[in-house]
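For this view, one protein chain was removed and the others were kept in their places.
And now, chain A:
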Amino acid sequence: MLRVDHAGEYGANRIYAGQMAVLGRSQTGQLIQEMWDQEKKHLAKFNEILAENRVRPTLLLPLWNVAGFLLGAGTALLGKEGAMACTVAVEESISEHYNSQIRALMEEDPDRYVELLKLIKEFRDDEMEHHDTGLEHDAESLPGYKVLKGAIQLGCTAAIFVSQRL
């Protein structure tokens, strides 16, 4: 479970890196940089947790490295709306994933996982914020928004599935 979260944050990091690489010097650069910094913080926190609990990181990290960067850069090439649409799609997937984890933890033993629950809730709120920011910045005005969003979310689901096992 922690492995998937770690992989997710790692991937998100790389996506923003890709977006920055293309849009870094434009007006949205500032915005993307902010969101990226928050993701970096999330990743650092998960690195800590992984090490503490001696969880194995996913073997597919190099894959997520490249795939995330390409996704970020690719959508950024579609312009600001593309980057925002990608953000919206990914953040929505991640928020959903965190929500289901919160549900699972609450079902099992809320007292034991108090710290973890607090952390995941905080991260989920941050991700929702990113999602809303993306929407505010005209994500939906991208032609083919629905298609792109669907495709990205499908990819995210697949990534989560695989990272849980590998």
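The working rule: contacts are C-beta pairs under 8 Å (C-beta built on N, C-alpha and C of every residue); 3 or more make two chains touch, one makes a residue touch a chain; residues count from 1.
Going forward, contacts and distances are computed from a predicted model.
Missing from the rendering is one chain, named in UniProt as "Ubiquinone biosynthesis protein" (options: "Auxin-responsive protein", "Ubiquinone biosynthesis protein", "Septin" or "Annexin").
Looking at A:24, A:57 or A:74, the residue that reaches the missing chain in the full complex is A:57. For the chain missing from the display, the contacting residue among A:26, A:47, A:99 or A:153 is A:47, taking the whole complex into account.
The set of chain A residues touching the chain not shown comprises 1-2, 6, 46-47, 50-57, 59, 61-62, 113, 116.
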